[in-house]
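With one protein chain withheld, the remaining protein chains of the complex are depicted in position.
For subunit A:
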Amino acid sequence: MNGRRNRLGARITGLIFVSWAALPGPLSAQAPPPYTRTLEGYAVPEVTLVNQEGAKVNLKAMLESGEPVIVDFIFGTCTTICPVLSAGYANLQTKLPAGSKVHLVSISIDPENDTPKVMRDYLKRYRARPGWDFFTGKREDIDKVMRAFNAYIPNKMSHFPLTNIRDPKTGKWIRIFGLMSSSEFVAECRKAGIL
């Protein structure tokens, strides 16, 4: 019983903490939400994922082909941050010049539910253009990918907003933790030399 009580206490305290952290008070309300930016050297695992068309893809080969690529982690029925991340992707696509090779990659963190059909419907909802692909796969492979990007979460409901931009020249990843405005996203792509 004690254990249960402690877990509940932690949960409630956690909620209060989360809500304080997430909702800026009146004094800080005008400031845009900060995001953090770090440079990372991820070791992308050799896993085979499935895209929205049902095609199998080797993730490492795809991400390290030398073409510009951006990776985020979302799921089809998310109620908060995924829609905003995806609105950011959709909007970025409208700003890419014709013939741009920037590949937007969304990786599902809910592989049970995100079948190719769910992913196709999701992309359609965001009016995704060619160049934005959504991937699912075996849970153990998805876990490997999340760990490789330092994005592992045991439960999808506690995930966080993360965007990773690969610098094609250095092979390094710009890790952006938090939500960006459209202008910030474009600026980050420019800094990475992919726009």
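The definition used in the following text is that a contact is a pair of C-beta atoms (placed from the backbone, for glycine too) under 8 Å apart; a residue touches a chain by one contact, two chains touch by 3 or more; residues count from 1.
Basically, contacts and distances are computed from a predicted model.
Colleague: Out of "CRISPR-associated endonuclease Cas1", "Copper metallochaperone", "Alpha-ketoacid dehydrogenase subunit beta" or "Cytochrome c", which one is the UniProt protein name for the chain not included here?
Modeller: Missing chain, UniProt protein name: "Cytochrome c".
Colleague: Mind listing the subunit A residues that contact the chain we can't see here?
Modeller: 1, 4-5, 7-9, 12-13, 15-27, 29-30, 32-33, 50, 54, 56, 75-84, 86-88, 90-91, 110-113, 115-117, 125-127, 136-139, 155-161, 179-183
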